[in-house]
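So the structure is just underneath, and the comments pick up after that.
A protein chain is absent from this complex, but the other protein chains hold their places.
Entry: chain A
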């Protein structure tokens, strides 16, 4: 409660201050909202002023018509456009072919006429406002203005250098499709559309970010997604008022449910097949221009333990892997805490022989077990962080230093016990089995370790209970986070701890409750018509 109040207060104060500043230094703001003028020169001058005659802002003036009596201007941003389209499909027909078309001699040529008879470009739209024009050319379109006409044409000429479709590095699969999303939102929507050749697949576009004007798209299946959830996504996205959206992480942070929880309440993926599958479960995806990660909501805690691969391999193996992932998450969260609790509180629980070898390893180690564990875990986090940030060739050096100096030498010098090094190593490896939760696991691990160091097994139980209470209090877009475990939906357990065979997956997740709940019809076995009843 206090937290909320403080939040509101600080937000209010900040807003007040910022608004005051903004009103002072935005003199062009008024012009942006004006309509286009009849005069070509006025329009071009306005745009030039607004764009501060930026170097990549191109204005091309030319004449068209029988006697070249009509003045027109093209406006676009260099580098965002496909110059071939501009040259061959806009300038060429307008300058040369227009001479063969009988155009009215007066200057009041209708822009519709140009659109209908001269331009050989597919996507053309009429616009009348200055801000529309700005949006258009900043997104790579070309704006055509004709003197004497208060309207302009937005011509689709988008074409910029983009990364090709490659295999995503965050979600590699052995047997699944290898393509991944790219930074270009059009490519991403096309990837999804190719998976879902269905009129129900709907894309809604929005622009967010006062300075970046980032294109965001909401994707969902019309009859499968719960309309309330879609509306909630729209509302939350529309509420975002910020100057920049650079990556999916921004969106996740703005539209997530529990901003103060370490657990993610929005999921993401880099793979179109995964997102398409989630859309078919009735979820909603949010695509952001400029990032290969697509956000999906609502999220279940359980989803962290699912991978695309699960559905491409035999369900026995997939189920075993699922269970293994749960176990690994348990290990990565609990192993150091349990080790510390056992060696400093509950020595009677350890088998005698194991305790003796553990005691031998601890002999002569100068630090308490808890401190030893914290230091080693910190060291591991440092090595991991360094490994991610460093250029790849240097990264190898880090792993050598980490493995040799940290592990072997520290044990040989008697600074740390060998069993703890083993525990930290297994913790570190298990951490990466569930990548979605690996940063959460790190936080929970340290918390549990501190509890174990001060209260032993009792502390661990307290910590786990707190975690459970917290998890069950979370919701994602109105859907309980722990679904289908709590509240229990027995039918949905077919895709939880285990992955049931695909032919058993008859219904979509209950908690997401769209209109069309059936994945497949259970038909009676086909009867041979020739056989007697």
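The working rule: a residue touches a chain if its C-beta (ideal position, glycine included) is under 8 Å from a C-beta of that chain, and two chains touch if they have at least 3 such contacts; residues count from 1.
In this text, contacts and distances are computed from a predicted model.
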* Assuming one chain is omitted from the figure, identify its UniProt name from "Response regulatory domain-containing protein", "Na(+)/H(+) antiporter subunit C", "Hydantoinase/oxoprolinase family protein" or "Spore germination protein KC". => "Spore germination protein KC"
* **From A:254, A:326 or A:458, residue that would touch the chain that is not displayed** => A:458
* **Listed residues A:134, A:248 or A:369, member touching the removed chain** => A:369
* **Hidden partner interface residues of chain A, rising order** => 343-345, 347-348, 352, 355-365, 368-369, 411-414, 417-418, 454-456, 458, 462
